[in-house]
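A protein chain is absent from this complex, but the other protein chains hold their places.
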Amino acid sequence: MRTKTLLAPSLSALAERFARVRALTEALVAPLSDADATVQSMADASPAKWHLAHTTWFLETFILRDFVAGYALHDERFPFLFNSYYEAEGRRHARARRGMVTRPTLDEVLAYRHYVDAALLAVLADLPAVAIELVILGCHHEEQHQELLVTDMLHLMSENPLEPAIWPAMRKVPVAMPGPIGWIEGQAGIVEIGHDGEDFAFDCEAPRHQALLSPHAIADRTVTNGEWAAFIADGGYADPRHWLSDGWAWVKAEAIVAPLYWEQGEGGWTRFGLDGRRAIDPAAPVTHISFYEADAYASWAGARLPTETEWEAAASTHDPAGGNQLDGPGPVEPRPSSGGAAFFGDVWQWTGSAYRPYPGFVPAKGAVGEYNGKFMSGQCVLRGGSCATPRGHARASYRNFFYPHQRWQFTGVRLAKDI
Amino acid sequence: MRTKTLLAPSLSALAERFARVRALTEALVAPLSDADATVQSMADASPAKWHLAHTTWFLETFILRDFVAGYALHDERFPFLFNSYYEAEGRRHARARRGMVTRPTLDEVLAYRHYVDAALLAVLADLPAVAIELVILGCHHEEQHQELLVTDMLHLMSENPLEPAIWPAMRKVPVAMPGPIGWIEGQAGIVEIGHDGEDFAFDCEAPRHQALLSPHAIADRTVTNGEWAAFIADGGYADPRHWLSDGWAWVKAEAIVAPLYWEQGEGGWTRFGLDGRRAIDPAAPVTHISFYEADAYASWAGARLPTETEWEAAASTHDPAGGNQLDGPGPVEPRPSSGGAAFFGDVWQWTGSAYRPYPGFVPAKGAVGEYNGKFMSGQCVLRGGSCATPRGHARASYRNFFYPHQRWQFTGVRLAKDI
Amino acid sequence: MRTKTLLAPSLSALAERFARVRALTEALVAPLSDADATVQSMADASPAKWHLAHTTWFLETFILRDFVAGYALHDERFPFLFNSYYEAEGRRHARARRGMVTRPTLDEVLAYRHYVDAALLAVLADLPAVAIELVILGCHHEEQHQELLVTDMLHLMSENPLEPAIWPAMRKVPVAMPGPIGWIEGQAGIVEIGHDGEDFAFDCEAPRHQALLSPHAIADRTVTNGEWAAFIADGGYADPRHWLSDGWAWVKAEAIVAPLYWEQGEGGWTRFGLDGRRAIDPAAPVTHISFYEADAYASWAGARLPTETEWEAAASTHDPAGGNQLDGPGPVEPRPSSGGAAFFGDVWQWTGSAYRPYPGFVPAKGAVGEYNGKFMSGQCVLRGGSCATPRGHARASYRNFFYPHQRWQFTGVRLAKDI
Partner (left out) sequence: MRTKTLLAPSLSALAERFARVRALTEALVAPLSDADATVQSMADASPAKWHLAHTTWFLETFILRDFVAGYALHDERFPFLFNSYYEAEGRRHARARRGMVTRPTLDEVLAYRHYVDAALLAVLADLPAVAIELVILGCHHEEQHQELLVTDMLHLMSENPLEPAIWPAMRKVPVAMPGPIGWIEGQAGIVEIGHDGEDFAFDCEAPRHQALLSPHAIADRTVTNGEWAAFIADGGYADPRHWLSDGWAWVKAEAIVAPLYWEQGEGGWTRFGLDGRRAIDPAAPVTHISFYEADAYASWAGARLPTETEWEAAASTHDPAGGNQLDGPGPVEPRPSSGGAAFFGDVWQWTGSAYRPYPGFVPAKGAVGEYNGKFMSGQCVLRGGSCATPRGHARASYRNFFYPHQRWQFTGVRLAKDI
């Protein structure tokens, strides 16, 4: 976690925002059974119940326990179960065994949430400023887990041979195929990127600093499913010349031939989504691709991935709350209508930048300071936000990060090139 | 599965027995939530829901589908999910992924059971003799899964850091510590073992045949927790001289220092059971030990494991329905009161015999014939039945089998020696 | 290792035999370079240099060190390197890292051999009877390693993409294809098997004891390459019905489609051997098959594997020194001319018997007693001896044993059936 100074919102607005964020999480899991909410489909994913409880543990631990005299833990056994990775907070349940916790039940976890919510709202007016900041941080933290919740639910359903849909499909409006990519010439020379300290941001987005850009252009839209199908048809997954060495090893070892959740049927490529298995929409942004795939595609297309500086410089004039982002429960997916110049929404965009500290970076103090700095090796930066990112959560300076082989998030690609 | 000719019971008696067996399974899972019934705690274990559905699939496939004209499958997608290992029945869901199937729910699986039960009972009077045999086989098959259900439930709860109890503990009557082992001199010369064809038995128990015994004696009771604690205290797990080479490698690789579910606390050894974590009872039979541990203990004790022939010859005059066996839902565990000369109940007893075919063995025909013969490599025979074996299921000729490292069943040890 | 009482040979005969055995080992490695003798091609195999040194360590440790006052170890660092698995002899180098020992060199290891040989021959006349027995044991131990040496050399060369031949091919005399298998009716009733104590045998061959046989017949020859090719052509490796469950899992996981060292070329099947890659000889016994393959073949052929009792009863009237066995360095392989009723030579024959102790078995005392008993789990008995077994080493009572998936030895199959 990473805190930044923030303008104090009015308490009632904060209470309202807090309640809204917490309610959205529960709305997202409404279609889930106790079993759906308990199973862990892979080590990278967590059970829905764990997300529900962990975000609550975060509030209980860093706010109620630390700042509210006489607060009684809802259940003294929960911290061991629901700490994620805060070494300073003591021993915790092994990540890969989270799916073994059939008890407490989903209902008991929801009761835990309500207990903590009530306790927190009851004391909100009396909390010191530093704790108020933690409430705000808790809202942002919860939003991050909302996105993971949606993508982990999708992954779990994909592991069931019956491929159940979590939500019914939305009616789709036919959209014209996007034209060829247009190239936006980027700024060259010294630019400023990073968070500037007015509003909330995570610690890794700071400090705002100067960076130097070479002449370059960035695509005006992300790559589509139709373009990706052409890459496949051209043998893109079978030609080592397009691939990074690690990427090629991954493709061979995992027998990768298409984006995650794609299958080839008689009628062409289909994808599995929150609304079940359906034909791919060639006009929609491709998603569920790894960094390796994004890089190979760019190589095949004669382009490259943008750096995070290029991306942020280009995105800074766009509305981070625009585009196809998460507004409520439902079968979100990248949509063709959101093409064009939108930088936010639909898919997180892999950049060519390794996730490393900015010049002058200092982690936040205390246990919440473990939040970002310790992940700064081996991962790649993604920018923009996706259809599963709660609207309002994204910023131009937002740095998401995943390992180069991971692809169960809504990840896509926007090209760049030197000019 | 293995069929044997059998005396036709009256149809009403069979219907009653069928209903009783099916009801016991459901009684066993009554304390489970949907999540409890869905999670798979290791590759060797299966979810409770899977046991419920698989036993039903067995009846639906081999009886209703094959013998009842016009029978409509309850759900055409279920055979893929709930076939266990019958290659002849086509593709099936990977064993290690059984825990991904959050849907159908527990309630839907129970509805599946009731649909099939009703369909089967409705046609019972009209089934041909060969199908009636399959109904009887289905009852025995279900009883096998009842035992697995209990032991898999126990394993799942043991993986939860909270160590929930499935049932409250039973009140215990204090029992005197058993005295030293007494040795029963066994028959020497030619004996007959194996099933003789009057009642039901699995195919691997046949044919009844002659076998030759050397002079030997067999212990009049199984080894106790107290004796096992002495083995541990004497460094039994740290001295390679007691161990088979494969066993020693297993002890080192898995860091084994005690039976499964044992932990050392301030007050001495505890064990986890269906009633939670409690102190071990030194007078009760030791359980949850592997073949390797059983063999090492025997070596340490200057004895050996009995062969399955020795065991069966000794057990043939004992009542297979006696002793501490499963009569209904509850926190079964080996009990001190059942010591002495009982050969049945409490714990399955590892023998020194590899699980291989008897002279003249012929597998049953058809898909059910895959039941036993194909497992005849790498496994060891256990005899006797345990506290989790449904009473009435065991026989003197019954051959249970597991790999030498497995120990999540109620497995124990009875010593033997040459004389 | 396992000792038996033995008739004291004259000392000069023993000295002559000792020198001959030791010389054969060195003759076998004569074609090897220092590098050939150093590399370990898999965890199951050992470097030639290790075999040379380990057999020498055995003599130095259990005879010279223990019985010869004032004996100075050739090199005090060698026991750690060249102990195989004698736990009582202290720590030792990890088996899988044997190939890291580039130093001492092959020449230095040969010097170690010569030092120990000279020391031992110098004191032979003064050794007590128990040490003389260990000299005899040492000869038999060395013969076992000669066979491993040959098969490990073959495996190493097979891992080199250039597939070098160790020796030039021998000229072959055309041989008529063997006719169909003839069936020899075996004894039924009580027979005696096991070693009777006159000559040398390993501890696991004793005690001689009675065993009971059912009516059966055993094939008069082993299965040929031609017959095996028919099994392959009939889809034998693709049909799970023929296979044990563990065997089928092995076939799928390892992508097994033919015996080890077989490859399909334009002109049909070839095999790699000590004389390089050549066409298979359809009339020769098939070799380099696992227990799983042997069992599957037998199932496909409507037969079964013989038990070790059946095999020994049938073989007891045959000459264990006859047939195609190792007489000196050269490209040994199973030969068509040695078909017919020979029970010894060409290929070790998988039996259906698990490697377990005989009734009344007691391991030898002391460190040499670790030799056999501790391997009595998970392995299968093979009988007969192969083209790589030093002539004179085999006996009717000889029990060889390997894990069911191993096949780099010269292993084949002789069928049996119930009658």
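Letters A, B and C mark the chains as written, and numbering starts fresh at 1 in each.
Here is the rule we go by: contacts are C-beta pairs under 8 Å (C-beta built on N, C-alpha and C of every residue); 3 or more make two chains touch, one makes a residue touch a chain.
All of these numbers come straight from a predicted model, not from anything done at the bench.
Asks: Going by the touch rule at the top, give the shown chains the omitted chain contacts.
Replies: Over the full assembly, the chain not pictured touches A, C.
Asks: Among the options A:Arg20, A:Arg77, A:Lys172 or A:Arg356, which residue touches the chain absent from this view?
Replies: In the full complex, the listed residue that touches the missing chain is A:Arg356.
Asks: Touching the absent chain: which residues on chain C qualify?
Replies: 33-39, 41, 77, 80-81, 93, 97, 99-106, 156, 159-162, 164
Asks: Residue by residue, what part of chain A touches the chain that was omitted?
Replies: Where chain A meets the chain not shown: residues 85, 87-88, 190, 209-212, 214, 216, 240-241, 243-248, 291-292, 295, 304, 352-354, 356-357, 359-360, 374-378, 404, 418.
The working rule: only the chains that are shown with their structure count from here on.
Asks: Name the shape of the chain contact graph, picking from line, ring, star, complete and other.
Replies: line
Asks: State, to the nearest whole Å, the distance from the C-alpha centre of chain A to the C-alpha centre of chain C.
Replies: Measuring from centre to centre gives 59 Å for this pair.
Asks: What is the distance, in whole Å, between the centres of chain A and chain B, each centre taken as the mean of its C-alpha atoms?
Replies: 46
Asks: Tell me, which residues of chain A touch at least two other chains?
Replies: none
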